[in-house]
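Complex shown without one protein chain; remaining protein chains in place.
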Amino acid sequence: MIHTLRTSFLAATAACALAGGLLASPAFAATELTFQRFFGACDADFGSNTDVSKAVGECGIITSMVNKFNADNPDIHVAVTTVEWPGYDQLTAQFAAGDPPDIVTIHHSALSDYQTKGLLLPLDDLLAANGIKPADFTDASRNGVTKDGKIYGLPIDNWTMLFHINMDLFKQAGLVDASGKPILPKSVDELLAQAKQFKEKTGKPYLIQNLANETALYTRNLYTYLFQQNSDFFADPTKVKINTPEAKKVVEMYKAIFDQGDTTKDLDYAASINAFLAGEGGVHLNGTWMIGDYNASAEKPGTALNKGGYAVYPYPQLFSGKHAQYADGHSLAVSQKDRSEEQTAAIGKFLKFMADHDFDWSRTGHLPAMKAVLDSAAFKALPHRDTVAPIAELGTSLPGAVQRQFAIQDIIGQEMSAAITGQKEVDASLADMESRINELLANL
Amino acid sequence: MSSMTSAHAPTPASDVGRGAPSGMVGRTTGDRIILGLTIALAIVMMAPLLWVVALSLKDNKELMVSMNAVFHAPYTVQNYINILATSSVFRWILNSLVVAGGLTVGTLVLSSLAGYGFARLNFPFRNVLFVIVLMGLAVPEQAVLIARHQLFSWLKLHNTYPGLILPGLSAPFGVFLMTQYFRAIPKELDEAALLDNASRFKIFWKVLLPLTLPAQATLGIFTFLGAWNDYLWPLISGTKKEMYTLTVGIASTQTNFAQSEGLGFLMSQAVFAGAPILILYLFFQKYIVTAVSGAAVR
């Protein structure tokens, strides 16, 4: 034992030397690029797959795309680091440490946080050199990645929230018209009435929402119905005006649904997906990315969605203002860093490759970022794209100059949840919401 | 445990129920009720673990249909095969071992030296310094996180093993523990050696250090466990895939929102990340328990 102890003292020196030795990374002949992304890891299924058309799901498709790129370009090696969604804490820490990845997935809504600090490379020249013009992007995508007149990320998609519908339950509830389409509400009153009818006929809640410790869903719901009332709550990107009659109407609508028991209440995100797949409610409020999974489930005999079918629509227009709903998107941004010409060229090649394969990415359910793909027959032939296509026009995001949108989302979600579940008065929550956001924005 | 008990038990064990210093003599109804309650509580303790293990052995698609599938066959190890296919997982285990091992060795060395210094030697400002070190016990890691991160950025230590190991070395708990321990050793031992003109270091190395083994074991085990389980610092310092520790790496493989069928897979990740340390615990249980007990009462 004494001997062991002494050895361990000596081992300390050895460990330090070892650690030092491991620091030196082996040199690669190929140009090395680091690509940091969320969307998870799925090496077991797609780790060596280079046939992108065979891949399914966000993770499978992006993994296969990178594999294909590496296989096609032996002189470049893209090394992938996956981070826990959304990975911004880590990215911030990396930028602060002066050691960011070359290419990184960033939401359109989060780009300005990094762009305003001068951390991202403007991509206009690099994209132009690789034959990608700003006009190639859909309007929503181009607007999402353009800050101060420059492009700060290659947009790969737009996404939004949707009404995912269990048609079997809708039929039971008498909410299907003669042509077999679901009947969706056209006003707040209709929504509440249909929800009530749904519950009476099926015994199940109309909406499936993940309300447990959730902030994103609340926020997206609020933004959507504020847009529909023409409420310009971020007229000044540094000062929100959200303690308004319009916002009150939206919160009270969701509160009424909650109070009448027309929504699931205590589900978290995963549980809400399970609940919809098990036929526990009529409409699941979830994003574009679920279309593929739900469609697959609907095709499988014996499932709740197979019984009467699955349909998916944009959020219904409930107010008399402009037709709109909240949308965001993913982009590939490039960090500001000292690079050789080969490295910069390699990044350009990678971005070009990703843009060229935008159709493959759109199979996830997201709307493509490239106009040509959106208009293509192949895209239109994908399941349910006919009913969700209007979101290309409807999709609206916050003004690009609004910073800390993820932090704002937390505040809105917290206060809205407090109001809807009755923890707090509606007026008090809206007042707190406004003052907390403005406190945040005043201290950037 | 057993060695400790025999040292203090009133009489050598003559029957199974004997030897409890808490005053239980033989088995009474009261003992049985207590035992029954304790076993019931143990089952409650185990239930979540068993639930997770059972889930990890099920096909993801089957779980989607009904959770009751957990209670009957077929079971599969496919989820574990999928984890092993994540090529980086062994690298992450290696990283965790290097970080936890390095931190453990480093802490033992620094704490033993300092503990000896504070407990047995006199030097100017000793008491002031010791109080300052003790006050360090009250500094939560998170309170210095931001500044530390900036410091390590400046030193270019992020994404290196020293970067992951060094912050843990500054924790004063080890020094506190070792100082206590050295103080408890009778002074006559090193005084005799001093009269023989042995150097201070020699006394430390040859005479006193061997006596502190139980404390070394305790401190080593706590340090290792703490480092193995650390989440916050590795998350913001080891940000490259090759430098992930197992905890961070496992978290990074969890998919974005699109994943809807991965419950079994998720649970197998939990088991996979927890199993090595649990096995280590079962293996070294006797030492761990003895060590915890040994150091605590002093």
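For reference, chains read A and B in written order, and residue numbers begin at 1 within each chain.
Convention: a contact is a pair of C-beta atoms (placed from the backbone, for glycine too) under 8 Å apart; a residue touches a chain by one contact, two chains touch by 3 or more.
Going forward, contacts and distances are computed from a predicted model.
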{"item": "Chain not displayed: protein name in its UniProt record (\"ABC transporter permease\", \"FMN reductase\", \"Carbon-phosphorus lyase complex subunit PhnI\" or \"Pyruvate synthase subunit beta\")", "value": "\"ABC transporter permease\""}
{"item": "Displayed chains contacted by the hidden chain, counting the whole assembly", "value": "A, B"}
{"item": "Touching the absent chain when the full complex is considered, from B:Asn60, B:Asn79, B:Asn159 or B:Thr247", "value": "B:Thr247"}
{"item": "Touching the absent chain when the full complex is considered, from A:Ala93, A:Leu191, A:Leu305 or A:Leu374", "value": "A:Ala93"}
{"item": "For subunit B, residues in touch with the removed chain", "value": "1-2, 4-6, 8-11, 13, 16-25, 30, 34-35, 37-39, 41-42, 45-49, 51-52, 55, 63, 67-68, 109-111, 113-114, 116-118, 121-124, 126, 129, 132-148, 150-151, 166-167, 169-172, 175-176, 179-180, 183-184, 186-188, 191, 194, 200, 204, 225, 228-232, 236, 247, 250-251, 263, 266-267, 270, 273-274, 277-278, 280-282, 285, 289, 292-294, 296-298"}
{"item": "In subunit A, positions touching the absent partner", "value": "88-89, 92-93, 95-96, 113, 117, 119, 211-215, 265-268, 270-271, 274-275, 280, 404, 406-407, 410, 414-415, 417-418, 421, 423-424, 432, 436, 439-440, 443-444"}
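One rule holds in what follows: only the chains that are shown with their structure count from here on.
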{"item": "Subunit A-subunit B separation of Cα centroids, rounded to whole Å", "value": "38"}
{"item": "Subunit B partner contacts - residues on subunit A that touch it in the complex", "value": "1-2, 5-6, 8-9, 11-12, 15-16, 18-20, 22-23, 34, 38-45, 47, 57-59, 79-85, 89-90, 93-94, 96-99, 269-270, 273-274, 277, 287, 289-290, 292-293, 302-303, 364"}
{"item": "Residues on subunit B engaged by subunit A in the complex (per definition of touch)", "value": "64-65, 81-83, 85-87, 98, 101-102, 105-106, 108-109, 149-150, 152-153, 156, 158-162, 165, 205, 209-210, 213, 216, 235-237, 239-241, 251-261, 263"}
